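A single protein chain has been removed from this complex, and every other one stays in its place.
Which chain is which? They are A, B and C, in the order written, and residues in each are numbered from 1.
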Amino acid sequence: MTTSLFFLLIPPAIAAVLAILVRPYTRLVGWVSVVCAAISFAASVALGAAVVNAGVPDDLVALSALWRVDALSALLAVCIAFVTLLASALGPGLDAAGEAPAQSRQFRIFMNAFAFTMLVAVTIQNVALMWVAIEATTITSAMVIPLTRTKASVEASWKYILICSVGIALAFAGTVLAYFDFVATAGEVPGALNWTVLRESARLLHPQLLQTAFAFILIGYGTKAGLAPMHTWLPDAHSEAPSPISAMMSGVLLAVALYAIARWKAVVDAAVNPWFTNSLLLGFGLLSVTIGAFSLVIQRHYKRMLAYSSVEHMGLVAIGLALGPLGTFAALLHVVNHAVAKSMSFLLAGRILHRYDTTEIGRVTGLLRVMPWTGSLFAVGILALVGLPPFGLFVSEFLLIRAAILAGRFWVAGVVLVLLLTVFASLITHLNRMLYGEMPSGVEIGETRSWPVVALALSVGLLIVLGVTLPQPISMLISQSVRGVIR
Amino acid sequence: MPSGNLGLVVMVLGYGAGAGLSLLAPSDRAARVLTAIGAAIGCIGGLIAASSVLVTRVPVDATFGSLVSAAGGVAIHLDPLGAFFLLLVALVGLPAAVYGVTYTSEYEGRHSLRLFGLMFNGFLLGMSLVPCAANIFTFLFAWELMAITSYFLVMTESQYAETRYAGLWYAVMTHFGFLVLLPMFLIMAPGSGATAFADLRTHAALMSGSAKSVVFLLAMVAFGSKAGLVPLHVWLPRAHPAAPSHVSALMSGVMIKLGVYGVLRVVVDFLGAGPAWWGGLVLAAGSISALSGVLYALTENDLKRLLAYSSVENVGVIFLGIGAGLVLQSYGLHTLALVGFGAALLHTLNHAFFKALLFLATGNVLHEAHTRNMERMGGLIKGMPQTAALFLIGSAAAAALPPLNGFASEWMVFQALLSGVQIPQPDVAIGAPLAIGVLALTSGLAAACFVKAFGISFLAMPRSEEAARARESHWSSRAVMGVLAAGCVGLGLAAPRIFDGLFRIAGSLFAAGSSASPPAVGRLWLAAPNGVAQVSPLLIAVAAALAIGVPVALLRWRGLQWRRADTWGCGRIQQTARMEYTSSAFAEPLRRVFSELYRPTEDLTINVHPDSRYFIRSITYTSAVVPWIERAFYDPVARGMRACATQVRRLQGGSVHLYLLYLSGALMAALVAAWWFR
Amino acid sequence: MIRYVAVLLQTLVAMALAPGLVGFIRWLKARLQGRRGAAPWQPYFELRKLFGKEAVISHTASWIFTATPFVLFGTSVLVASVVPLIIAPAGRFLIGDLFATVYLLLLGTFFLALAGLDTGSPFGGMGASREMTVVALTEPTVALSIVALALNAGSTSFSQIVSHTLAQPSAALGPGHLLAFAALFIVTLAETGRLPVDNPSTHLELTMIHEAMILEYSGPYLALIEWGAALKLLVFLALAANLFMPWGIALWLSPAAIAIGLLSFVAKLGVLAVAIAVLETRVAKLRLFRVPELLSASFVLALLAVMSTFLVR
Partner (left out) sequence: MIADPLSQLVMLGSSGMLLTALIVLWRKGIPAYVTAYRWQSWLLAAITATVGYYGHDPQLYWVAAVLLALKGIAIPALLATMQRRFGAEREATPYVNTETSLAIAGALVLFAYVIARPWMTITTLPTRQGLPLALALLFVSLLIVVSRKKAMTQVIGFLMLENAIALLAAVGTYGVPLLVEFGVFLDALMGFLVMQIFVYHIHETFDTIDVEELTRLRH
């Protein structure tokens, strides 16, 4: 347990440090960081297996006063490590005639640091330190956005750092308030900020103060999770960042922020009527889905398109969290599926951008004939993102609607379905425009560096596996996490 | 292993192999052949499974609970009704697959035949699995497999912007249906979270009337959009022409019928008898679809669009049968109700045959004439006599002319509607004669429509070079069309036996029905309920053969001498194709009669000689039919969506201050909420 | 067996009578218009002459053109053998009911229209288009009048309708019955190409419907078509006669009954023929686009027939 946690966290740190120390940059560093990512992915899987075997719903594999891995942490850790591995393997700085070494170095440093901070965020059990880690993710990821410094990237990085810092600061204010509540009612206790302790003693806490705290926390982490109306940084940052980073941000960073919200929700629900947190989450979730959906209708850039679809999906997850056990199950499953599908789509978008040298949908035509494999995989990614079978997101959206109807919230189901149709219509329109039509002149035909395609094809396979046979370990992991979050 | 399960295994393996192998095929040619072989094996498997169930009446069951256990696992249950539709898939799929081998040869090098093979087999697999599905997840899975693959099949000839547009319409409409399907099933699902169809059936019995009605309405919308009921038919006349012809044959012959399957399964099987207005609604929908379908078909000059609209019409006829059944059932007249359902099933089967035949024949025509526009065809009967003859059989069947199969099923629908007058309440019963009037008008118009379809494109003088040069297609495609044509005749003559079987299938849907016995008299007679009227297609055929054959024989015996001459041209020496009656001219009278529906836009510009207005240089006349039904329903939606989108776009204004303002606003709102909530 | 023979015989009788009926109407019209006109049996001579002549077939025509006359004639004969003329055999011995009859007639029209298009002459196309329009618009009327009858008799088979009407004569004079009769009579005029829908004696291309379609026919083919058309007229009149006033029709096969049946049949035909002749001398042909109004009027009549039947039920 402890060892696997060690091997989960340390390799990215090593890779980052190595990238800092070794200069000028050499390909070796890149490969080392790939290997490290692989190791930590293996470790995360081991961790997940251990948790499943331990089988205890929530009680917890506390490793020390500081670290703690339960099902939810393991789930997130697996996602993070997986996407990191993809990003690291397909990122710049691996082949000889690669990009500018300075850029590669910057990328390797902060990509690994980024991964490290995310992994820490999901495995640490002190809510304040969790906050520290999440704030750190902002800093590390922000440093990679202006990898190639253009006006756009600078603007995007400024908006990202400013909005997210302000938001995350609010989350800390919420944390402090909750702590204040705890200290005021329960007095000084060692490990009072460990959220298990918080949750155990939540019944004593002063409900209204806790509600205020949750308001701060929801807005704060919600900013990071891209919930509307705090999502505004997201399309800019995700579209300007280098594709591997976009993949990590969109695929898992948002999920990490929602992880924090889920943890706090568990605490607050123990003290106040869950109706409060549920309705807040429902409200922001529906708003996100709405804004995400309608921003997709008239969208000119495919990376921004993917970004808005992330907003929409995070909204769905938030709604799921508000819909009781089944909804939470659907939400967590959706997090996993979305991590795979969205990271894949962003990496493919990177290949398309590299070939067509434009992010405009209107100028990317005849993709299926220019890059047959990339094109078809991209199509698969989009079709998965709109929630069609046989891909995983269909299952999770199906469960989400079912949860809504079982919870008697028919109007939620109705609204979500209408919005999903809007999303489908717009995405399929854009996809249609990109895949078919005349090939623009001056674009070379055929695939280059085909092995990334293979890697991405694997994640397509994963998506199908998730959709057709939701594997037992994963569903067990998720249902354990549900029991950990919902009391 | 019972033959049923064996058949299913063979089916799945066949389609799977076809998909996989054609994807990995070494050459385009190999891809074509492998596609067909896999599909054929799959169809044969489906044939085995379906017929074993239909013969032994023992349903086939199989469950794979481990797959997606979270969503209820994958479950298969093939009962007679499902078997009938599985049979439909296989019966049309087999000819289509064989036909495709030669038809897709022209795609070599232009489109990816590997992808096509994958999608084609996936499409067949999806369609075959829909009637086998025994729980919500499996059904939706198969349903969407069918939808996605058919989307890519429609997009095959993506070089045309028109095709891409059609694909868009198709995708959106089909997904709309899918998203309506979800709540429909989930409302029926019991709170325990069980999703097996058996549980749905039991739970539906406990549901309140209003909940049942909601499910019914959702089912009508969801399955109606697949079946192409007006006004949800918009994708049909776009997608069918765009798709390759044998795919159109499958879509029109089988896929839209799965909408019929859905309605029968959910409304008749799960919900059971409902209030009379359900049936009334179905009758209304059927009447509107039948009438407007055939009317739009009449004014079409695009041969495939014409056939697509005719599919809308036939689906309308099918729903007339179902509607009659529902109304009668709601009054407890179960035997009569079964006649309605049986008639619907019979017409489903018959339409599958003649529409597939027509689309395949059209495929040959397209291949030769290189256009779908009838006004550039003509005289094809000289170049391709056999295709012409086959198309004629199809048209006659579509016009419900005896003794072909279309006649048998429409006669049964007539009788089913007629028995509606036996409903005790006159104010309800009066609906039956009205529906009969609609159906009669529809069949008359259908006859006119297919006179036009055949006469304009195959008869008289060719209107274009290509049409003049048209030659017969590959023998294999003619062979499969021959099989389908034989089916059209055979199903017509054997209608009494078949209807007997379909009646029992419909009877298996509800308890009261299983005891009822079909009104068929012997094997020769197609009989109305209570035997108040009979008709024997076989005898009609024999008598007609006599009545036509004897005069022929007599004239031959007397010997009639004849000679060739030019068509009389009112004194003109030379008849040219320009002087022939065109497709639009043929439809003109009816277009005037129904101008209320068509709202035709006409524009006549006469370019006269500068010296005297009596010397006319050129006359240009353009006229178009306004599809106002579509406009009325879909334009507002599109406009609303765009409006919302433009509003939402404003939010992302670009100013970081604005964004921070949102953030602060959200914070304040949340704080106030937290402050209020006690 | 004997019944089959009887049916065959009465069909032959109908075939024999048909040209006479046409001739009689022409003769009577001529008389009413103050002309002497040709003798009623003139059509027989015409048929004989036509059968003797050689046929001229257009270069553009295909086998559809040559097959059509036989189909048209055959279907007419078939229908003649189905409907009750002199004797009304019980249901089992007939191959179909009213609906089947309608569709059989439609089969003939279908081929006739195709033949009209086949020669590529603009007149043929014109005729075909107009014919199909008229036929399509008559269908609902026919169907509804059938329903009106069926509502009374509880069946759509001839024998039952006939026997039912005979059983209770009062129904024959009921409003439903009369309205349905009126509707069916209008349909008869439309289907058989009489005034005011079509003018059987014109050869002005722009006004004609039936004649335009058969413009290209000659010799034996034309003979078959003319004969078939005449038979169709006879069948329609027989329907109008026997379904609404079946008195005198032979229900069993005794010589006396058959004799009475034959006489009453001829009498009824005569009456209806006179009616048509009078009508055709009185009214002018309608403009083509006024025809739908007439047909919709007939549809309304049929609808009223059904309604009233419901009311009296």
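Definition applied: a contact is a pair of C-beta atoms (placed from the backbone, for glycine too) under 8 Å apart; a residue touches a chain by one contact, two chains touch by 3 or more.
Since we're looking at a predicted model, the values are computed, not measured.
Undergrad: Among the chains in view, which touch the chain not shown?
TA: Taking every chain of the complex into account, the missing one touches A, B.
Undergrad: Which one touches the absent chain: A:Ser4, A:Ser88, A:Ser157 or A:Thr290?
TA: That would be A:Ser157, which touches the missing chain.
Undergrad: Who touches the missing chain here, A:Ala173, A:Ala270, A:Val415 or A:Val443?
TA: A:Ala173
Undergrad: For the chain that's not shown, point to the residue among A:Leu9, A:Val32, A:Ala136 or A:Met230 touching it.
TA: Selected residue, touching the omitted chain: A:Ala136.
Undergrad: Mind pulling the chain B residues that touch the left-out chain?
TA: These residues touch the chain not displayed: 649, 652-657, 660-661, 664, 667-668, 671, 675.
Undergrad: Touching the absent chain: which residues on chain A qualify?
TA: Given the touch definition above, chain A has residues 126, 128-129, 132, 135-136, 138-139, 142-143, 146, 149-152, 154-159, 161-162, 165-166, 169, 172-173, 176-177, 179-181, 183-185, 193, 206, 208-209, 212, 235-236, 239-240, 295, 298-300, 304 touching the missing chain.
Please note the rule applied: only the chains that are shown with their structure count from here on.
Undergrad: Which chains are shared contacts of chain A and chain B?
TA: none
Undergrad: On a CA-centroid basis, which chain has its centre farthest from chain C's?
TA: A
Undergrad: Between chain A and chain B, what is the separation of their C-alpha centroids in Å?
TA: 44
Undergrad: Identify all positions of chain B at which a residue touches two or more other chains, and write them in rising order.
TA: Counting only residues that touch two or more other chains, chain B contributes none.
Undergrad: So in the complex, which bits of chain A are touching chain B?
TA: 158-159, 162-163, 166-167, 170, 208, 211-212, 214-216, 218-219, 222-223, 229-230, 232-233, 235, 272, 276, 280, 284, 290-291, 294-295, 297-298, 326, 329, 333, 368, 372, 376, 383, 386, 388-390, 394-395, 398-399, 401-402, 405-406, 410, 413-414, 417-418, 420-422, 424-425, 428-429, 432-433, 435-437, 467-470, 472, 475
Undergrad: Going by the contact rule at the top, pick out the chain B residues touching chain A in the complex.
TA: By the definition above, chain B touches chain A via 66-71, 112, 115, 137, 140-141, 144-145, 147-148, 155, 158-159, 161, 164, 167-168, 171-172, 175-176, 179-180, 182-183, 186-187, 189, 191, 193, 641-642, 644-649, 651-652, 656, 658-660, 662-663, 665-667, 670-671, 673-675, 677-678.
Undergrad: Considering only the defined contacts, which chain C positions touch chain B in the complex?
TA: Interface residues on the chain C side: 51, 54-64, 70-71, 73-75, 77-78, 81, 91-92, 95-100, 103-104, 106-107, 109-110, 113-114, 117-126, 128-130, 132-133, 135-140, 142-144, 147, 150-151, 154-157, 160, 205, 215-216, 219-220, 224, 288-289, 292, 299, 302-303, 306-307, 310-311, 313.
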